[in-house]
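Removed: one protein chain of the complex. Kept in place: all other protein chains.
Each chain gets a letter, A and B, in the order it is written, and its residues are counted from 1.
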Amino acid sequence: MLLIVLILLFAAGIEVPKMLYERHWRDLFVFTLITITGIVLGILIQMQVRIPYVGVIITRLVEKYFINIFR
Amino acid sequence: MQLEAGKISGSELIFIVVAFIFGSSILLLPGLDAENMGWLAIICGLILGIGFASIYTTLAMRFPGKNFVEISEAVFGKLIGKFIAVAFLGYLFHLGSLVVTDYHNFIKLILLVETPSSVIVLFALLIISYGVWHGIEVLGRVAQGMVILTVGLTLLSFVLLTNKMDFNNFLPLFDLPLKQFLWASYGTGTFPFGEVVAFLMIFAALDRPKQIRALVFKGMIYGWMFLFFASIRTIAILGPTMEIFVYPVFQTSKLISIADVFTRLEIITGIVFLMMGFLKIGILLYGAAIGTAQLFQLNSYRTLVLPLGLLMGLVALINFPNVIENIKHANDIYPIYATVFILVIPSITLVVAIIRRLPKNERGN
Partner (left out) sequence: MVSGCWDQVELEQLAMVIGVGIDYEPETKEIKLVTEIMKPGQMKSPGPSTSVTGSEDSEGAVFLLESKGRTVFEAVRELARENSRRTKWTHSEVIILGKSVVEKGASNFLDYFIRDPEPRPLQWILVAETESKTVFEAKPELESAVAMAVDGLLENAKLTSKVQPVDLIQFISYLISKTTSPTAPIITASNEGDNKKLELSGTAVFKKDKMVGRLNLVETRGMLWVTGKVKSGVIVIDLGDEQWNCLKIIRAKSSFKPRLKDGELEVEVNVNLITTLGGQISDVDMSTSEGLKILEKLAAKEINKEVMGAVKKAQSLRTDIFGFGEAFHRKYPKRWAKLEPDWEQLFPKIKVKVRSNVIVELVGKTTKPLGTL
């Protein structure tokens, strides 16, 4: 939902000035990174683009390397 | 450490551990696959959990006041250490999203049927992020209150349901294929007991590092006790019908009915489940945030809490295409996947640390 994006921007609005003010560049960098990932992901989900399902990825990984453990 | 470490006391740690164990296991009962031997599977799970805990608590106690990212960097060197830490944090993050997925399914089924998924997840994570943002002390204090409430409620429900219990449901004993039982027990070892490994990020905040192991064990045992009662209650009441219900413990609380007055108490139970879940997600989020901040040598983890939290929620939405994949993952895949982080990584870290005689200070090497 667009809400997600809005909220993230809102959060950004609160946090960013603090970071800029105190010159915590690193913080800002990581924060922006994660936030942008969030926004992108949110938009993708909203547009119902088929993203690979995380849980299923792990399922496949485990299945591939641990076939012998299978009951 | 430059990050606001926060300080929590020993008893607060115990409460948080208990809340963590309750977290999502009160929704889906561990040991379900062992049917009427579930109670024994939970006992075995506890033993396994304590076994796992001895490894990572030893590690934590060797490096007092340091969280896993720091430990990993110290033991494996900056590059590999960071790499392993990233994997560990990834596990915490994904675990968090799994718990969110579980709770989202629960909320969607029972409470808010028509609310769109994203809204449920969003608001839940907003609240959780807010709590975590305030720091671990807050989580500790909240955990204290909520756990006491939860425990009281669990005991109360147990008492209120005694009229519906049929202890014949526990017989016949040992009628189960051994393989099934062993797998269920191991499953309980990883979920929920093994997951306490996440606390490797939290031990740093403890003001008495020497007691880590004792405190964790205590917390596990208390957490186990109430899980045990929940399991007994569920088996005694539902018996063979246990396997068709997705949320068996919740189902039992739906059956509370005394004198036609005390009915429909399942709402309170539901709320309590939610609270525990929030705490569990909160702890995982805290771990992920602190870890990430540590990795990048940031000044504060606070700024990352909300974005990470929301990201966790988003991932939760795309974890599985349907509930069946979720169940399959939880039953077959998760125990193996989790073992890597609960057992393998801590053991290797510990072994390497011992070999390299770290930390150097006490040894005087």
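The rule we apply is simple: a contact is a pair of C-beta atoms (placed from the backbone, for glycine too) under 8 Å apart; a residue touches a chain by one contact, two chains touch by 3 or more.
No experiment lies behind these values; they were computed from the predicted model shown.
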Item to check | Touch partners, limited to displayed chains, of the chain removed from view | outcome: B
Checklist outcome for this item: Checked against the full complex, the residue among B:L79, B:I244 or B:I324 that touches the missing chain is B:I244
Item to check | Omitted-chain contact residue, chosen from B:S9, B:Q211 or B:S257 | outcome: B:S257
Item to check | Residue in contact with the excluded chain [from B:L111, B:A214, B:I327 or B:V340] | outcome: B:L111
Item to check | Interface with the unshown chain - residue positions in chain B | outcome: 109-116, 119-120, 123-124, 168, 171-175, 238-241, 244, 251, 254-255, 257, 263-264
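Just so we're on the same page, only the chains that are shown with their structure count from here on.
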Checklist entry - CA centre of chain A versus CA centre of chain B: separation in Å? => result 22
Checklist entry - Quick one: in the complex, what on chain B touches chain A? => result 94, 97-98, 101, 116, 118-119, 122, 126, 179, 183, 292-293, 296-300, 303-304, 306-308, 310-311, 314-315, 317-321, 325-326, 328-329, 332-333, 336-337
Next on the checklist: Under the stated contact criterion, what part of chain A meets chain B in this complex?
Outcome noted: 1, 3-4, 7-8, 11, 15, 18-19, 22, 24, 26-27, 29-31, 34-35, 37-38, 41-42, 45-46, 51, 53-56, 58-59, 61-63, 66, 69-71
